[in-house]
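Here the complex is missing one protein chain, while the rest keep their positions.
Naming follows writing order (A, B and C), and every chain is counted from residue 1.
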Amino acid sequence: MFELDKLKDECGVIGIYSPKDESMAQKLCFGLVALQHRGQESAGMAILKDNKMKYYKEMGLVQEIFTKEVLHRLEGGDIGIGHVRYSTTGESYVANAQPLVVNYKGGSIALAHNGNLVNANTLRDELEEQGSIFQTSIDSEVIANLIARNYSLGLKEAIVKSMERIRGAYALTIICGDNLIGVRDPNGIRPLVMGKLGDGYVLASETVALDVIGATFVRDIAPGEMVIINKDGVDSSFFSTGQKCAHCTFEYVYFARPDSDMDGSNIYMTRRNAGRILAKNHPVDADMVIAVPDSGIAAAIGYAEESGIPYGVGLIKNKYMGRTFIQPDQSMRELAVRLKLNVLKENIEGKRLILIDDSIVRGTTSGRIVKMLKDAGAAEVHLRVSSPPVKHSCYFGIDTPSRKQLVGAVKSIDEICEMVGADSLAYISIEGLIESIQIPGEKLCTACFSGDYPMAVPKSANKFVFEKC
Amino acid sequence: MFELDKLKDECGVIGIYSPKDESMAQKLCFGLVALQHRGQESAGMAILKDNKMKYYKEMGLVQEIFTKEVLHRLEGGDIGIGHVRYSTTGESYVANAQPLVVNYKGGSIALAHNGNLVNANTLRDELEEQGSIFQTSIDSEVIANLIARNYSLGLKEAIVKSMERIRGAYALTIICGDNLIGVRDPNGIRPLVMGKLGDGYVLASETVALDVIGATFVRDIAPGEMVIINKDGVDSSFFSTGQKCAHCTFEYVYFARPDSDMDGSNIYMTRRNAGRILAKNHPVDADMVIAVPDSGIAAAIGYAEESGIPYGVGLIKNKYMGRTFIQPDQSMRELAVRLKLNVLKENIEGKRLILIDDSIVRGTTSGRIVKMLKDAGAAEVHLRVSSPPVKHSCYFGIDTPSRKQLVGAVKSIDEICEMVGADSLAYISIEGLIESIQIPGEKLCTACFSGDYPMAVPKSANKFVFEKC
Amino acid sequence: MFELDKLKDECGVIGIYSPKDESMAQKLCFGLVALQHRGQESAGMAILKDNKMKYYKEMGLVQEIFTKEVLHRLEGGDIGIGHVRYSTTGESYVANAQPLVVNYKGGSIALAHNGNLVNANTLRDELEEQGSIFQTSIDSEVIANLIARNYSLGLKEAIVKSMERIRGAYALTIICGDNLIGVRDPNGIRPLVMGKLGDGYVLASETVALDVIGATFVRDIAPGEMVIINKDGVDSSFFSTGQKCAHCTFEYVYFARPDSDMDGSNIYMTRRNAGRILAKNHPVDADMVIAVPDSGIAAAIGYAEESGIPYGVGLIKNKYMGRTFIQPDQSMRELAVRLKLNVLKENIEGKRLILIDDSIVRGTTSGRIVKMLKDAGAAEVHLRVSSPPVKHSCYFGIDTPSRKQLVGAVKSIDEICEMVGADSLAYISIEGLIESIQIPGEKLCTACFSGDYPMAVPKSANKFVFEKC
Partner (left out) sequence: MFELDKLKDECGVIGIYSPKDESMAQKLCFGLVALQHRGQESAGMAILKDNKMKYYKEMGLVQEIFTKEVLHRLEGGDIGIGHVRYSTTGESYVANAQPLVVNYKGGSIALAHNGNLVNANTLRDELEEQGSIFQTSIDSEVIANLIARNYSLGLKEAIVKSMERIRGAYALTIICGDNLIGVRDPNGIRPLVMGKLGDGYVLASETVALDVIGATFVRDIAPGEMVIINKDGVDSSFFSTGQKCAHCTFEYVYFARPDSDMDGSNIYMTRRNAGRILAKNHPVDADMVIAVPDSGIAAAIGYAEESGIPYGVGLIKNKYMGRTFIQPDQSMRELAVRLKLNVLKENIEGKRLILIDDSIVRGTTSGRIVKMLKDAGAAEVHLRVSSPPVKHSCYFGIDTPSRKQLVGAVKSIDEICEMVGADSLAYISIEGLIESIQIPGEKLCTACFSGDYPMAVPKSANKFVFEKC
């Protein structure tokens, strides 16, 4: 166990419109560092400068990839987009890194995509039927093909027509001609915000990316909205209306950074709210509220505030755990969790603890943490989870294990409590979570908890038949 | 500004005595990961297996260096030592990485050293006078030479004689013959603890290294104590007695991990105590207590508990800021602090804040943080520092800037308050800090605050005349 | 001057059909090492194993790229193709490395291409008009698109239709379905040979690739021929007939390895013949015949044999000159030629030399070599060149400088002789070169010497508008 038991996000995007900006690459780089939590596998950026497109993408963290030398080669620009990516193994290679940059009839186009299309295979089949070839397994290549095939309609109409074909979750930043384009799917599943930067504009998955480059938040891009940003300013239009709004709840639970604001709610505040609601609905007498760091901290503070039980630190996280670590020997495996989390024995000894975690996915880590706490002398450990049990797979850009691996899908809460060895276990309810987010429930996607998907979801897996070693 | 305004530690050491241990390299690796906060520049380990010494050391983080392949080459062992290092630029190259492994009359010897000798130059001069040559600029090479020159006295006496010559701060782990040796300087400046691991033993700079390899804490090595661990068990002896005990206070303030116990006190608890004492001595009316993460969190919680003002989160740290980052353009420089720390605007807007930092060194960061908070709408920012003003250089293993760069040495508290733009500023007193640590003041070194050094300190710099590019 | 003054080839290809071959990757690797002289910029291979395609391609030399670990990941296979590439700067990045592996309606297809299409831009325009997007600047992507668009016709017809559209030089190896396919352009400009390997088959640019994997030469693939190799054996068909045969003369002059046989002639023997013809047509009284190593050696031996003047060594080549070398300071620039070639003073002092070079392109090196020889004491230096003056650009896969840089295009032979400081200078005639190759002149392309191109050639440059940094 080196990875804590969390779901993985799949991407973050950014786009900057700022003509003749000497620091374009550095601004994209700052923004991508701020979005790094959304994907640590690969990163890339494409920059249009004097109508010439340059790009660079690589496996690794933003700061490893964008060295002084690489930034120098990308120096200056008018429009730029960037991307950070997480992906499941097997499709994890640099050809799949984004932005995707292609040549088509209208010139060159660069795309960065956060999300997942549910009809990608169908569209790919159809495009192949018409003679298209595919070199990657990313949905962005499908989107680029659609735009290219609708080219003759003019840019705006070509994108609209393409968006009408794709179904699923997508927040896109695109460079096409002299335009920076931002698109958000009709359900508004994945987030996308717009900011102002001097005379220019910024699009990004989260507001934190605006903060680090000195941009001011303007507004969220609306579900089904497309913005075309160029020398004439921002042109907004809707290519789809009347669809159910379905913002991803898990962004609030775990993915987004606490200092981001998303569709009107601040992430930290919603998490603290969730802790308060948990305290109200699942109180327990105890001496201290502690969090599984870092993601449980806001809810733990909320729980402490509501319950009046003091907040304290019971677990210390090692800041230096990298993304990779040598597979431990059998004899060392049990200890490996301690590399990530250690117990603050002196502070929890003899105490009745309320342990707040933001979510339980497979349930593999919780048991080890409870055991560590008890071994260190905790009198009781009451586990409170600030999201409902994860029971269903996500098809909209989140890497979820198969249902049989989701402990919430295969065990009752009592069974999970016994499995993890806690003295009691409670999850926030779906209603409680919705309340914490302060967005009406009908505007949120809670499918991973409820199974209530905002659209039909596919059965089959990716059909790709080649693999880069 | 990418580095927060903190002092830098210089090293961490570990030693394991565990005959025929297949996981020796992995255990050392786990321990070094747990000690990684003590040095992120280079790391290394030396392992004795069947009387043959192997070693590997490299620039970088433990997990970057000790890949599967390297661990495989180091597989198995009887005795092992390891080291993580931080150093100032200019002497930062792999020849200076530790452990130092040398051949001498008695066979091979491996040394890992945390600390700094104040008479290294004098000893080096003297040894050179006797014909010694030096290939590195680390003190460990001086120590190895002394041991080699005293070889004929027998191992124990050779080490004792060598320790009698060196002055300064040192916690050493040594492999020599079939022995694992641990030595702590007569003042006990640098920490060193002993743990039990099955039938074997572990020595380490901090108890967290014991935790991650499943060892149980036995005791701290005492000032002036040498332990020789071999098949006959642990032989303890004192090569120096009657010296003033002078444990480094800054370990409690900032260096050590909060989950470590050091000379009888838990680090987290002492930091929380410091926060409480601050609250008692420097109260202020406010709405929320926030910390400069992560090092100010314990004191902030203590301050909140004592004052009754709620603890909250006001600053979010980016977990993905690596050790290196491209130098920002002039236009981006002001923004760079945001890559490390961002304000949680929604939680602090309109509030009167008490901001807890563990220390202020140059004072460069505090002003930016105060400004960020005020720009985000904080009504007031009262800065409270859980250590006294840093006014003097350390000669015992801490990398301190020159005195004129220490803001505490050149400005009054009022001037600093004005400089950083806080509404009020207060530091804990030296007495308060001592009280928080719960070790008698006469057993602590507070020289960086008080100038009261436990021994005479040198004037001159390192005389080394070659440099590896 | 670090590169000797030679034209650059652009690629080498290989293909192996050998079901259930555990050593498939290693065989491809051996073959590519044998073809390494045809391209040192990037290399790659694609392997079909149990109907699953894997591939790996990278910048660098074959042996740097295909490490033990990479070969392990590619282990086993039924059909494989490989490619080595040289390219001009600016388009030199890994996305342009080959084989190109794509997904299309019929599954996956892998292509390796040596040559250059003269109507690539036209076809790309046309394909883009139909909605295709392009991710690289290599012609192979055009070919893959054509095949994909003709998919419904069935494999064989799809390839035939595609080949009917493309014009230029191409030797292709393709994996498509269960087939290894080899195609040679209707003019037979680029070479392609077939060999037998146990029950399987090998296709390669040169026979040397057969030798190193233990295959026996069967025959050259004919101009306009396509071979489809599968479990039913070899199916040969012609998609184009009646075109002028135009084998590239420069393969014989410089590109191909001397131990290769190409379209019926052995390279070494044709070069030796050229030397003999030079001796007959351009005799001069002298003491020794020396070569510019290594490419001039065969002709020098031929010249010596014919003239009766002894062959000797006058220039020594440094075997350790890599592909890259630091740009020398101004003061060192004149010396840099010596890093590649040094004079064997003792053997040439006081002698009248005949210096044989295989070709002169820009003329930059010849002068330096003549000067080195004279400075070392050569009494006379008579330069004889075993190819005619290079006067015209190649559009069929050879990287030629612009015409104004071709010294043969802008200066008379007398002027060149004076420029290089030789005592006399003579080139073989086009007729002489043709005679040396022992293939009728009407079956050879001598366009770079004569300007007599076998087909219309384009005027415009590549229109690509994006660039990978």
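Keep this in mind: a contact is a pair of C-beta atoms (placed from the backbone, for glycine too) under 8 Å apart; a residue touches a chain by one contact, two chains touch by 3 or more.
Values in this document were obtained by computation on a predicted structure and should not be read as measured data.
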Worksheet, complete the sentence: For the chain not shown, touching visible partners are B, C
Discussion item. Touching the hidden chain in the complete assembly: which of B:Val101, B:Val183 or B:Met372 does that?
Written reply: B:Val101
Worksheet item: Per the definition of touch given earlier, which of C:Gln36, C:Ser236 or C:Ser424 contacts the omitted chain?
Response: C:Gln36
Fill in: Hidden partner chain, touching residue among C:Met45, C:Ile213, C:Ala378 or C:Val407
C:Ile213
Worksheet entry | Which residue of B:Glu64, B:Glu128, B:Asp199 or B:Glu349 touches the chain not shown here | B:Glu128
Worksheet item: Which subunit B residues would touch the chain omitted from the figure, given the whole complex?
Response: 46, 51-56, 70, 73-74, 94-95, 100-105, 107-110, 124-125, 128-135, 141, 144-145, 148-149, 151, 464-469
Worksheet item: Mind pulling the subunit C residues that touch the left-out chain?
Response: 22-23, 26-27, 29-30, 33-34, 36-37, 40, 61-64, 66-68, 71, 208, 211-214, 257-259, 261, 266, 268-269, 272, 294, 297-298, 301, 305, 310-313, 316, 318-322, 324-329, 331-332, 334-336, 338-339, 342-347
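Rule of thumb we're sticking to: only the chains that are shown with their structure count from here on.
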Discussion item. Closest chain to the overall C-alpha centroid, by per-chain C-alpha centroid: which is it?
Written reply: A
Discussion item. Nearest whole angstrom, what separates the Cα centre of subunit A from the Cα centre of subunit C?
Written reply: 49
Worksheet item: Which whole number of Å gives the spacing of the CA centres of subunit B and subunit C?
Response: 60
Worksheet, complete the sentence: Among subunit A residues, those touching two or more other chains are none
